[in-house]
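Excluded from the complex is one protein chain; the other protein chains are retained at their positions.
A, B, C, D and E are the chain letters, set down in written order, and residue numbers restart from 1 in every chain.
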Amino acid sequence: MAKIIGKEIPSLPWQDKPEGYRYPVWRYSLNPIVTRNNLYFSNSIFNSAVVPFRDGFAGVFRADMRTRDQVIVTGFSSDAINWTLNEKQIFKGYDPRICEIDGVYYLTWVKLTDKGTVIGVAKTKDFVDWEELEPASYPVARNGVLFPRKINGEYVMMIRPCDRGHTPYGDIFLMHSKDMVYWGKYRFVMSPVNNWEMTKVGAGPTPIETDEGWLVFYHGVITSCNGFTYSMGAALLDKDEPWKVLHRADSYLLAPHEYYECVGDVPNVVFPCAAMADSKTGRIAVYYGAADTSVALAFTTVDDTVNYIKEHDLIK
Amino acid sequence: MAKIIGKEIPSLPWQDKPEGYRYPVWRYSLNPIVTRNNLYFSNSIFNSAVVPFRDGFAGVFRADMRTRDQVIVTGFSSDAINWTLNEKQIFKGYDPRICEIDGVYYLTWVKLTDKGTVIGVAKTKDFVDWEELEPASYPVARNGVLFPRKINGEYVMMIRPCDRGHTPYGDIFLMHSKDMVYWGKYRFVMSPVNNWEMTKVGAGPTPIETDEGWLVFYHGVITSCNGFTYSMGAALLDKDEPWKVLHRADSYLLAPHEYYECVGDVPNVVFPCAAMADSKTGRIAVYYGAADTSVALAFTTVDDTVNYIKEHDLIK
Amino acid sequence: MAKIIGKEIPSLPWQDKPEGYRYPVWRYSLNPIVTRNNLYFSNSIFNSAVVPFRDGFAGVFRADMRTRDQVIVTGFSSDAINWTLNEKQIFKGYDPRICEIDGVYYLTWVKLTDKGTVIGVAKTKDFVDWEELEPASYPVARNGVLFPRKINGEYVMMIRPCDRGHTPYGDIFLMHSKDMVYWGKYRFVMSPVNNWEMTKVGAGPTPIETDEGWLVFYHGVITSCNGFTYSMGAALLDKDEPWKVLHRADSYLLAPHEYYECVGDVPNVVFPCAAMADSKTGRIAVYYGAADTSVALAFTTVDDTVNYIKEHDLIK
Amino acid sequence: MAKIIGKEIPSLPWQDKPEGYRYPVWRYSLNPIVTRNNLYFSNSIFNSAVVPFRDGFAGVFRADMRTRDQVIVTGFSSDAINWTLNEKQIFKGYDPRICEIDGVYYLTWVKLTDKGTVIGVAKTKDFVDWEELEPASYPVARNGVLFPRKINGEYVMMIRPCDRGHTPYGDIFLMHSKDMVYWGKYRFVMSPVNNWEMTKVGAGPTPIETDEGWLVFYHGVITSCNGFTYSMGAALLDKDEPWKVLHRADSYLLAPHEYYECVGDVPNVVFPCAAMADSKTGRIAVYYGAADTSVALAFTTVDDTVNYIKEHDLIK
Amino acid sequence: MAKIIGKEIPSLPWQDKPEGYRYPVWRYSLNPIVTRNNLYFSNSIFNSAVVPFRDGFAGVFRADMRTRDQVIVTGFSSDAINWTLNEKQIFKGYDPRICEIDGVYYLTWVKLTDKGTVIGVAKTKDFVDWEELEPASYPVARNGVLFPRKINGEYVMMIRPCDRGHTPYGDIFLMHSKDMVYWGKYRFVMSPVNNWEMTKVGAGPTPIETDEGWLVFYHGVITSCNGFTYSMGAALLDKDEPWKVLHRADSYLLAPHEYYECVGDVPNVVFPCAAMADSKTGRIAVYYGAADTSVALAFTTVDDTVNYIKEHDLIK
Partner (left out) sequence: MAKIIGKEIPSLPWQDKPEGYRYPVWRYSLNPIVTRNNLYFSNSIFNSAVVPFRDGFAGVFRADMRTRDQVIVTGFSSDAINWTLNEKQIFKGYDPRICEIDGVYYLTWVKLTDKGTVIGVAKTKDFVDWEELEPASYPVARNGVLFPRKINGEYVMMIRPCDRGHTPYGDIFLMHSKDMVYWGKYRFVMSPVNNWEMTKVGAGPTPIETDEGWLVFYHGVITSCNGFTYSMGAALLDKDEPWKVLHRADSYLLAPHEYYECVGDVPNVVFPCAAMADSKTGRIAVYYGAADTSVALAFTTVDDTVNYIKEHDLIK
């Protein structure tokens, strides 16, 4: 039995696995949970990240406005399902992740600059006052995802370098920092291997620490004659040398099958950005963008997912 | 209060704005209003234009047949919602607009020739007999849209030059003519500015004359990894020098959100081709192609739209 | 009245043409008939082929697994609508066709090799034991479709050469063999002619022998700004020189109009791979892949289709 | 014997055809005649046009500066071989042509605007004072070439519409104007037919009037795996309806064979922009850009060329 | 010491290796040996093949005419350096190879058809009367090269499938035939491995039989930002199973270094199409197209080349 190392989250949202359902991840029955209706003047709200905060939950949400400008806003919820979003834009950019390290919440996101997108980094203690740090990369990079604690005394961030457009390739690398200002010791983590992710892979939620390694969900992309399809995979990384992949599922755990995932601004997208895990029950709630249009929720347990990864293991 | 300058159209179709709805344009609740079922052997009917005609309405419709040949047919209606289409093909081509000038109805459309598409021009008084004039352009151009009266003694037409394929760029220009045969004095009108229209813009319905300028709806295109998304924007042009943009909304007024706009031969298309305005009430009915599959209808008022443009004004 | 030359299939699935319906091919009302739910661990099941077998039906199904690996599995049915699929993968590859010649069932499919896809050939008498023959092509080719009997003493196969990607062109050729090992005497059959198939055409089901020629259904592709749309066309080929097209419909007979054809892993795909014909009644059941996601069923009669082809004949 | 209709040019540069040389066009032995050394701060001088002027010759030259900005400058010569260029830039843009009509010299060129290139039009009587007229096109067009007299009372200009980049297609059209302000009655003239010009064709020098029709030299482009190769072809157009091609050579008359044509900023370019013809002797001097780097000179006679066109006639 | 198995060719052209030259292949000092001047109306002559014939030599030459039509003509020579070409076009197409098998000369070439290029096959005994056989492939394939004797009772041909354009990939396959009509038993031979050939590889001259295997020269292509560069490599294939590569040089043996190889219609091309070997001396004369413009000649010996292949062997 795999164990989650971390806090308990008693109010984690949950639905039991449907009877007869044979896969490790299942959808929330009332998806999507956040839509354009959650925020005036938004075109779509998706690819967003949430964390436990005080006695409830807080989140950073990608809102594409009716100008199709991309901004980050905050949101709050008592049950992590019904969210109240704040109209104030905290940063320009997209695909935010949020990661608590030692009581500080670090936001990483695809920051827009005049000269291309970089990995923006900011921190807050209250989701109101934000301090922006030096960006963690030069252009062009996306999918910067921090580990939730220092490893061997250093901050560690996954990153996916890319080009200026709808990049047709992508590997996950990671890098180290003593101070969140200077980064180095770049290491390769993973490339596309199987068909479902053959175009590119990129990091997803903040890794979940387990006794078997860092559990990471990530997105993989396959290209059809009609464009990209984004699905969600999973792997276990070494605790101390997290660029070493211990186990990795050969197949996706979630792919666009429902209409809200198949129809929207970008058809056929499942894009996970956050996963909250309750160390007591082993339950995990995964938040993912659906069709670049809304935020949806899925469930799994650490056992379900770790077992699946090991049974469908790419790493021999 | 903005005022429409022009005729009254007492029988203009109408539904009140839904309660609590905060945007300037809202959809007809029974959309789409014209589908492939309106014409035998058609694959799809969309991107079509209508005008008041005698005691009802007439229209020119883009019908793509089951050969996927593109033709223009006429249609008639007493309420501008329920349309009877005529199987006779009046011209080959697509994306027709219809514009009344001094009692004559001018059709402009993307005319197919052996050597590429041009702006075809034809006129009629009765929607039965059509006289074709010289094309208004050499290949390749699309989205030729006439102003509904001469300006400074000259006909004025907007036009969007393009390449031979699914052109990845597009600006709106306009040009002048004394006789609808020779055209010149080309002027730049607008380029893409904001994200929602970043790939290209093109003229839409015949401009509506108001006391604040020419109200134009137009389409803008954004490119995702899965292709183009077409939305509708709006601007006000100078009455006498209509290539001067007085005000222009920074955001779309209508974008593909409903399934009939998101699913079809070309997913995610809202493409306005006509707008009828009632000078008495200020009501405007916008006709747009949905997903390159059917014709849909939306409503606004001159106040709703002009106020929106000014509040979200790109022009400083 | 056109006549089918071949066996009777009393248990052929059937629904009468809906009243008032004016086209030659109509859909089964309970489509799709095979979905990802028919096979554990499959991502999608589509582009599959069936034949009468013993006192029921057997089929070869394209199953894309959750790895997005493409495999061929067998399936069996008593009514040709409800199918039981076998988890055992008989070959790697996709888009299988199955053709009975003299009591032997020949499978042709897009076989994956290290060096590109080829036309794989295998045979069976019982759908359990398969003998693989030499591939019928070098890389890269797809859509290898056998005729159901020797013609002038030789096996004949249609084939569509292509490139390594989502090939933007495609013609149908055919070739001859005395022994299913060596192939030659390549002949051109057809190219795209009309808009609905302008990007490429490829063979579909095993040809149906009629007194008017070989009735072939095939797929044609049109490219929009958002990718490919696949539809189904039909033609009649010369009985003795089957590379000669006697009649060919100018328009599609089936195109993606229903949601299960428009939404899925590849939106807007109708891809026919099998057609069973009952010589007694002239009824034909066409099996086609829908949106690269599921298998659907449509009906026609030899008269409906042959008449349509002749009335909408491209060949003058 | 074909006859040139027009002025005598006694001082036309000339070298006799080399003995044994069997083609209709031969090079000047001291090519190139104008290089970057003719103008300080120029990167290259090419694609330029000249005319008889007063008792010598004047020209408009494309000079790409060391910024690689493209400008038009004037030049003067007594022998049409040795040129003195004027550093003053008269217009921004490239590929100028110069055409005398009734004592006025009309310059047409690819004018740069903020919104793309158009056909600029300007006139002068002395090559010092220039009056710019309305551009003859909206963006994007190139290779605007005037006929040297009105035809049926109207100015006639050839034009090649294109896209915003290194356009991979191109046909020659022509258009009419009563006043050089408004243009219309667009007519197709020619498309690529043979391999040597398969990518695109565009007008070259001002047409030469002969008793057999308008003699036009033009450029054609073929695409190899290493880019474009530009060569020069020739045709005869109808005197009164100049969009009708009477005769057209099936092959080029000059192609990049010499090092100064094969090596330079753009390898493998022969791009004719001017041809002066002496009606007395039938001699023709053709000026062409070589490798986008320098100006070169070639010779022919009206007989040589007209005979060649007729003997190698594409038009049956 | 490697030995050539085959005829003696006493009059094989020859120059000794330049002193101090350290590579296995060296150029003829008077290159190129055939140019456009060898044939009236030709634009270029290159990629051509020669064989001993009667008491001298005969060849098949690719001539691109001034139309840029591609044709095959014959040529004859007493010394294999000075060639007289025959203006008569024997076939349309390009890149011919010529192979003697049992006293019959087989021509294979890239035959042009309405529907794409195929491997044309023809035979002659006298280079005057040619009998065309069935093409050896459907479209699109190039570089069909026969082995000079049957192997295990079957003709064997190498082939490089490709797409319709300047194909950006390419492997060498081979296939078997009992009768030069039907082909099958396709086998993979080689893919690009090293940088110098990374884009594609294709067969070159008729293989040379040696006691160590079939010695094949082939071309490999690397892509720079300015297009393709073609060089010549070499390998030894198994005598009985010639799809098995025994040894293969890791580097090119000849690449475009001289101006006549670097400048021309396609810069940077060395494309070998023939190699004549004298079994007595071990001398080999390689004929190659240079810059798609002319034919050049290089020398080696079987020892030089075989030793080089083994010393720089890719196969471990």
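Basically, a contact is a pair of C-beta atoms (placed from the backbone, for glycine too) under 8 Å apart; a residue touches a chain by one contact, two chains touch by 3 or more.
Here the structure is a predicted model, which is why all the values come from computation and not from measurement.
> The chain left out here touches which displayed chains?
Result: the unshown chain touches A, D, E.
> Hey, which of A:Met175, A:Ala255, A:Val270 or A:Leu297 is the one touching the hidden chain?
A:Met175
> Who touches the missing chain here, E:Gln89, E:Asn194 or E:Ser279?
Residue touching the absent chain, from the options given: E:Asn194.
> If the hidden chain were put back, which of A:Gly59, A:Pro135 or A:Pro148 would touch it?
A:Pro135
> Which chain E residues touch the hidden chain?
Residue positions of chain E that touch the missing chain: 22, 194-196, 198, 222, 224-227, 229, 250-252, 255-257, 259, 262-263, 267-268.
> May I ask you to list the residues on chain D that touch the chain which is not drawn?
Within chain D, the residues touching the omitted chain are 36, 40-41, 43, 65-70, 166, 226-228, 263-268, 292.
> Please give every residue of chain A in contact with the chain that is not shown.
Touching the chain left out of view, chain A contributes residues 113-116, 118, 134-140, 159, 161, 163-164, 167, 169, 171, 173, 175-178, 181-186, 188, 191.
Basically, only the chains that are shown with their structure count from here on.
> Work out which of B-D, C-E or D-E repeats the contact pattern of A-B, with more than half of the residue-numbered contact pairs in common.
Overlap exceeds half of the contact pairs only for D-E.
> Compared with chain E, which chain's mean CA position is the farthest off?
Centroid comparison gives B as the farthest chain from chain E.
> At what distance in angstrom does the C-alpha mean of chain C lie from that of chain A?
Once rounded, the distance between the two centres reads 41 Å.
> Using the touch rule from the top of the page, what residues of chain C touch 2 or more other chains?
Residue numbers touching two or more other chains: 226-227, 263, 267-268.
> Indicate which of the five shapes (line, ring, star, complete, other) describes how the chains touch one another.
Topology of the interface graph: other, matching no listed pattern.
> Got a list of which chains touch which?
A-B, A-C, B-C, B-D, C-E, D-E
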